[in-house]
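Showing subunit A:
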Amino acid sequence: MTTTTFPRLLLSHAAERPAAAALREKEFGIWQTLSWSALATLVRELAGGLAQAGLQRGQHLVVVGENRPRLYAAMLAAQSLGAIPVPLYQDAAAAEFVFPLVNAEVAFAIVEDQEQVDKLIEVRAQCPALARIWFDDPRGLRHYAEPGLAPLDTLIDEGRAFDAQHPTRFDEAVAQTQPADVAAMFFTSGTTGYPKGVVHTHASLIDRAQAGASFDKLTNAEEVLAYLPPAWVGQNIFSYAQWLACGYVVNCPESASTVSIDLNEIGPTYYFAPPRIFEGLLTTVMIRMEDAGRIKKWLFQHYMALARRIGPPLMDGKPVSFVDRLRYALGTVLIYGPLRNTLGFSRVRVAYTAGEAIGPDLFSFYRSIGINLKQLYGSTETAVFVCLQPDHEARADTVGVPIEGVEIKLSDTGEVLVKSTGLLREYYKNPAATREVLTADGWYHTGDAGFLDAGGHLKIIDRAKDVGRLMGGAFDQAMFAPKYVENKLKFFAFIKEAVAFGDQREKVCTFINIDMEAVGNWAEKRNLPYAGYTDLAQKPEVYALIRDCVEKVNADLAADAMLAGSQISRFLILHKELDADDGELTRTRKVRRGFIAERYQVLVDALYGGKTSQYIETQVKFEDGRSGMVSAELKIEDAKTFAAVGRAA
Partner candidate 1 sequence: MRKIGEVILDVHNISLAFGGVKALTDISFDVREHEIRAIIGPNGAGKSSMLNCINGVYQPQQGTIALRGKTFKHMNSRQVAEMGVARTFQNLALFKGMSVLDNIMTGRNLKMKSNLFMQALRVGPAQREEAEQRLFVERIIDFLEIQPYRKTPVGRMPYGLQKRVDLGRALAMEPQVLLLDEPMAGMNVEEKQDMSRFILDVNDEFGTTIVLIEHDMGVVMDISDRVVVLDYGKKIGDGTPDEVRRNADVISAYLGTSH
Partner candidate 2 sequence: MGFFLETLFGGLMVGMLYSLIALGFVLIYKASGVFNFAQGAMVLFAAMAMARFYEWIPKWFGFDNKILANVLAFAAAVLVMIAVAWVIERLVLRHLVNQEHITLLMATLGITYFLEGFGQTLFGSGIYKIDVGMPKDPVLVLEGLFAGGVLINKEDLYAAVIAAVLVALLALFFQKTATGRALRAVADDHQAAQSIGIPLGRIWIIVWSVAGVVALVAGVIWGSKLGVQFSLSLVALKALPVVILGGLTSVPGAIIGGLIIGVGEKLSEIYIGPMFGGGIEIWFAYVLALVFLLVRPQGLFGEKIIDRV
């Protein structure tokens, strides 16, 4: 059990390696570097300012923005005072701020820029407690007369003065903060109802961070690029908890539009991203290769084939013939090396993906070109690290073995239960919910259905509550795992999102979102003209393309006795892309199946009602907050299903 806290970790780094880089941010064209000692000073000053402003031990401080060094410092500052930083998603709509702010009685907020300030001001009436707002980037804010609004610099200046008057305050406060104290609160954008504040202590976060670090032998020499929302526990663990635990360097991109450039410059050694990021990268790789000359194309295809054959065994440390090793080495010079370089992965030692199931092709692509991509299993409530895949044992369909400090067992319903030193303390002000997931004897109900395979690797099928049963029809009482089906669909580059229905029904039907980039390209190659998403989605050619994918999935499902019943009999392609702004996806882009089922009731009925088409009209929100209507006559098509292979009678 750990005996330290985040502020103490900071101070020890500052003491041991004062000049070493702690944070870098690309600003004004170069990587501006903040050393550990400089960071410590900054934190000290911020803490002073916050203390003077009246931030009390145990109070919450909201932090909203991209990954910016000074926002990280702000979180540390709060923790130094024993207060609790609450990172919120910077891309959330203003209304989504209300609940967290009210629920956590937030009085102080430190935000990135005008955009966030505007949102807070918008909801201020609903959050009377919110007294002070500090902003990092003053652009466009100079004429704001909002009470309690001030630039972060003034907070720092005040803090410097305060610290001069009370030189011991800071260190006392840090000493006073105990490992068992609450370190941070993360609001899980729950798939239904209000978000829940997941409360973590210094101990739980640091313990998991260290467990993960020792599992992969991370050192303070790692380079990490922080480009995902800091409010997401995943980013937070990798670029905050483990950053402080290991003392490596966290790099912040210049702007959202330069992430790929910055990734390329930094060349991280330790990398974490949800599958969709890797998917996006792969798609762009393929699309860019399309325009290559014949020789290059041939080289690429030839060596990728070789990689598919030799790469995985090499990665898994299996014996490979000398000749093959030579050929692979040549491939590394000609293709893999350059490819890794252009992707920005030349230096990656360990890369993780999590949060969603990852397609086997996608997964093995990265491993086969020599990137040590692995999967892990965890959630906000478990401080991420529950199961990790050891090097040489990475599979697309498992999520790895329980690591140090973790026990796993399956409930009789097949739900995965976890006991670990990294479990949440509680859901903030929500004992009922806490009781639901946390048993008295300290087991956490993950809500995932799964099982441990022969090798002791955990395999997740779906959310336990979503695993349903078919009623009547050919596969009466057969098990139905919607997520599993959806993922299988989404593994096709052409399909961006899918929503499967079938619980308590006689057959499985799905909504599908095509991937605009991939299908768009596909259409252009067949010079198939189209006007925007809705039009493209309804092209017969596209339907044919998608049906093909669906039937491949069916064939696949049919092969597995347990899941044969989940084959898709009917599908339609939605007229709009599912969007978090419309509440159809969570901020982490998980589909909210229930919400969607309600919102598109007519479509569901049409699917099961056997109609061949259905008119629909939907209101949508645009980036700039305006809203409009999208309407279309949606085709509905049947897909071939297969008899289950060797299905038990």
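Everything that follows uses one rule, which is that a contact is a pair of C-beta atoms (placed from the backbone, for glycine too) under 8 Å apart; a residue touches a chain by one contact, two chains touch by 3 or more; residues count from 1.
In picking the candidates, the idea was that all candidates are chains of the complex that A comes from, given by their letters.
As the structure is a computational prediction, the values presented were derived from the model and not from experiment.
Q: Out of the numbered options 1 or 2, which touches subunit A in the complex?
A: Selected candidate, touching subunit A: 1.
Q: In their shared complex, at which residues does subunit A touch candidate 1?
A: For this pair, the touching residues of subunit A are 27-29, 139-140, 142-143, 254-255, 257-258, 261.
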